[in-house]
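Note that this complex is displayed minus one protein chain, with the remaining chains in position.
Each chain gets a letter, A and B, in the order it is written, and its residues are counted from 1.
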Amino acid sequence: MNAYAGTVLRVDLARGKITKESLNLELARGYLGGRGFAASILYQELEKGTDPLGPGNKLIVATGPLSGLLIPGAGKTTFAAKSPATGGYADSSVGGHLCAEMKYAGYDAFIFEGISPQPVYLFVDDEEVELREASRYWGQGSISVEKVLKEELGEEFQIATIGPAAERGVVYSCVSHDFGRQAGRAGVGTVMGAKRLKAIAVRGTKSIPVADLDEYRRISRQMYDACRASEAWESWTRLGTSGVNMWSDEVGSFPTRNFQSGAFEKAEGLAGELMRERIVVTDKACFGCSSPCGKWSHSKKHGVRVEGPEYETAALLGANVALSDIEDVAYANYLCDEYGLDTISAGNAIAFAMECFEKGIITTEETDGLELNFGQAKVVFALLEKIAKREGIGDILAQGVKHAARVWGKGSSDFAVQVKGLEMSGYESRNAPAMLLSYMTADVGAHHNRSWAITYDLEVGRDKVTEDKAAKVIELQHIRPLFDCLGCCRLQWVELGLDLGYYAAVLKAVTGVDRSWDDLLKISERVWNLTRAFWVREVEGFGREWDYPPARTWKEPVISGPTKGKFVSREDVEKLLDMYYAQRGWDKNGIPTREKLEELGLSDLVKI
Amino acid sequence: MYLRADSSKCSGCRACLLACSLYHFAENNPKKARLAITPHFPNPGTYEVRTCTQCGECAEVCPVDCIPRDEKGAYYIDAEECIACMACVDACPEGVIFVHPDYEAPFQCDLCEECVSYCGPGALYIE
Partner (left out) sequence: MKRVKVVPVGMLKNYLSETVRANPAQTVHQLLDGLGIPADLVAVVMVNGRQEPKSYLLQEGDQVKLVPLVGGGQTLVEERMLK
């Protein structure tokens, strides 16, 4: 099958059995790949009510049809499972080189089932596939293990690992790859840990077939030329995502002190240019990317090397815990990477504990004697270790802010900044209703990558709560995750302005199947409705209530900065959902209607 | 004419390797490329790019004299004459004569410049 490797590896960890299956043509046609594969497989193969940490959960690692081809940024791998953080659908995309190597080895996806009796890693070298004993790596850090495996197996192997946090069941543990890229969100690493799968190592020497080689090369050439010619190339490549740190602060969207504010008085310490000049060693690209946003840094102050900190980490482990020295943030980033913690959720958890401490909801009795004051780097480092080891207060924070708020009570759930149990990523949204709606409705919980609509709020007016904002969110929720179906990065489109038309054209050239951009968006909408149906099936009583943001949104205005005094009222939250559900063809409770499921070809599969 | 690499500008994306394999073999396969990138992570965190310097050591050690130069001045292995002894592969000081299980004869850079045109950061250039 052109543009696909044609084979899926099914790995039964309980029995140590690996099966090679032909890639299902219907799956490729209906869901493209990546996140589409994951959503379809999880919906069809998981039994209702599966325990996320039990043997019934499956970990899907999926490539897309563009992965590994000469297309800018064709290096995005999807990790997916039922989430131990939320109990619902989870997928998380990681950059780097893994998906390309998987396809060169001849595989479109890996499906991990069951629980291994002892720690193992999956070894894949073209046709040779086996589970290997990994007890000696158990307990070691993500980055350390990757280094050791590269030394043992060879530099050409692409490696994904988990750290000690995942082994111990911290619900927001990530999968790490390429020394500092992560499938970070919603606990896909936790699932890998529960399966006692310490790592995946892949090397391939095969070629990926394409339908029309000349046309593919012609469009590929144009895509690379357009990226390099983009006027935004210089700044994007120099700064990566850290380029927007100062902007986010200027517009009051930089989460500060557990999202109490959107502006941080010491934000200049986290500025992208300062980071570039002070700690960046080299630019670091994902597969095939000619505009590398990855920044490899060296903190002399702490004696560590780390990829980043990128925007989200500067936001959540910087401003949100009130750290203003980029080297302290880099060290916190390093700790998260080595322990295997998601920096976004970890930063939220620590900030939440700090606000609870500030408000007297918890005292040194609950904190193992630590004074949890904002701005204390040593406290942040100590809490990261406690979380990863699940010691004392760390054991509560290891289960996410929603859980911690239940334990500590006293109204703290109002400022446990999460949706569906997933901590919010780095945009304070009380004066950005489209961004707020994006967080409310993202299909993994409060994450920005499905719809980064704050730009739209700023363009058309921040206070407006209007139909076009809901439309924009839906449109972005179809375009952006589509890249995760294609196995390719979206940032060439977002940041460099690469025309979307290229993607439909090159997909046609490599697969030989003619699909319009609208056809592709329809596939993305199908996936979106399927993940929603997964939530409906897996979470008892799922509906509108699960789309609510934390009550701080309407109870408490922003305390400082350019958006001071702003909030989104309860009425506007309801209005946003009403508009969104109606435009999506969902009922008032946010459940896809039969007509919508029929329109998307899901009515046989989904019975809700 | 030489293909040069400024390793300090490389960000390790491997587009050059893929462009190389597409140009020479019409295949998507970086393992069939004629230049090499070795990442050194986590410490110090650099990419090492190696290209053919046209030093000619391969031609010198070839027992059947099948590595002549073409009109651009690039050494090339004449696959018809090659006996696959791999002496050139071992002799190459840069490690940029490559083998792949699909082919008996090794292969090396022919200065086609295809890689240069795909390198975003400009780490590869012709001199």
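Just so we're on the same page, a contact is a pair of C-beta atoms (placed from the backbone, for glycine too) under 8 Å apart; a residue touches a chain by one contact, two chains touch by 3 or more.
If you're wondering where the values come from, they're calculated on a predicted model, not measured in any experiment.
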| item | value |
| --- | --- |
| Displayed chains contacted by the hidden chain, counting the whole assembly | A |
| Residue among A:N24, A:S144 or A:T455 touching the omitted chain | A:T455 |
| Sole residue of A:Y107, A:F259, A:W493 or A:W546 that reaches the chain not shown, by the stated touch rule | A:W493 |
| Which of A:I115, A:A211 or A:M246 contacts the chain that the document leaves out | A:M246 |
| Residue of A:I115, A:A471 or A:I559 in touch with the missing chain, whole complex considered | A:A471 |
| Absent-chain interface as seen on chain A, which is shown | 230-232, 234-236, 238-239, 243-244, 246-247, 250-251, 268, 271-273, 276, 455-456, 458-460, 467-468, 471-472, 475-476, 479, 493-500 |
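The rule we apply is simple: only the chains that are shown with their structure count from here on.
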| item | value |
| --- | --- |
| CA centroid of chain A to CA centroid of chain B, Å | 37 |
| Complex interface listing, chain A residues touching chain B | 68-70, 72, 97, 100, 104, 143, 147, 155, 178-180, 204-210, 213, 217, 221, 224, 227-228, 233, 237, 281-292, 294, 296, 298, 305 |
| Chain A partner contacts - residues on chain B that touch it in the complex | 8, 11-15, 18-19, 21-22, 25-32, 38-39, 41-47, 100-101, 117-121 |
